[in-house]
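Every protein chain but one is kept in place in this view of the complex.
Right, subunit A next:
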Amino acid sequence: MDDRVIIRFDHVTKQYDDDLPVLDDVSFEIERGKFYTLLGPSGCGKTTILRLVAGFIEPTKGDIYFHGKRINNVPANKRQVNTVFQDYALFPHLNVFENVAFGLRIKKMPKADIERKVKEALRFVNLEGYEQRAIHEMSGGQRQRVAIARAIVNEPDVLLLDEPLSALDLKLRTEMQYELRELQRRLGITFIFVTHDQEEALAMSDEIFVLNKGKIQQRGTPKDIYDEPVNRFVADFIGESNIITGTMIDDFVVEFANQQFTCVDHGFAKNEQVDIVIRPEDLELTTVERGKLRVRVDSVLFRGVHYELCCYDTHGNEWLVHSTKKADIGEEIGLHFEPEAIHVMKQSGGE
């Protein structure tokens, strides 16, 4: 077995009573020292995976391995993983120091070691000098850091983060994204990060698992997932995109909007029905004559870094365009795109 694999899920299913399974026959491996993100809409099963790893729940079917050992029935307090909770779950009756020291005190570590380790952990998250503060005196961002310090002070092999940034405002969230990524590099331990925010996932991860309805839809690097979504769900969930149905005429030739285009995809059956994705930023505004598609501008939104244009072609397909150029509502324009901008996906999902 590969030495770098730290966690392995083997056909794991989690089901409550007779409801539909929350997690449906999922298998994957987690490697040492990487930043993983579980991404998906609420109820997709991402938090269930996290709770299975942490040991708060047990799988209904299948096995979970940690360092090659089956840990299905190992309780949470005996596992080498620590969690940063969505609501931080800091103990309100303890001050910052005691919160961070909680795990070490349970392990009955000598006082001097506890002192040293807690100080070190607080320095790691830039909270030196806050030891004696009460939790209710700390701001949201600071509580977040205390929660991280409390988890990493135990030197876990894997750190689990359950939507830890969702309660912070936008500016703080961006700041914490950098800090978390930096923290993971310095500690060199595996992070499993759960979020429903695709931008967060793309910015931070080494590898992303996109989940929906209890199944992993796609796993890969942020670039893979963004550039080569495997199905309509992933394309739609990761960033904004134009998704329309089309027909694969031949290798490298695809037809949609009643026109044929050259593309870079091949290996489909002849005349197979497919889904086509073109990212809004890959569409370029041009004149009607020079454009590959002819569309009418329906609405224009100013988004700061670009304009967001919503256009319709003559067949009623909607085209979302991100452009630094402005167009007027009702104006006829042309859209140009490169063959590489067309992503062809098999219909009916699946990898």
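In this section, contacts are C-beta pairs under 8 Å (C-beta built on N, C-alpha and C of every residue); 3 or more make two chains touch, one makes a residue touch a chain; residues count from 1.
Quick note on the criterion: contacts and distances are computed from a predicted model.
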From "Anti-sigma factor", "Molybdopterin oxidoreductase", "FXSXX-COOH protein" or "Inner membrane ABC transporter permease protein ydcV", the hidden chain's UniProt protein name: "Inner membrane ABC transporter permease protein ydcV"
Hidden-chain contact residue, picked from the options A:Val5, A:Ala89, A:Ala203 or A:Ile249: A:Ala89
Touching the absent chain when the full complex is considered, from A:Phe28, A:Tyr65 or A:Phe102: A:Phe102
Sole contact to the chain not displayed, among A:Ser42, A:Asn77 or A:Ser299: A:Asn77
Candidates A:Arg150, A:Arg219 or A:Arg232 - the one touching the absent chain: A:Arg150
Positions on subunit A contacted by the hidden chain, ascending: 54-56, 75-78, 81-83, 85-87, 89-94, 102-103, 106-107, 134-137, 150-151, 154
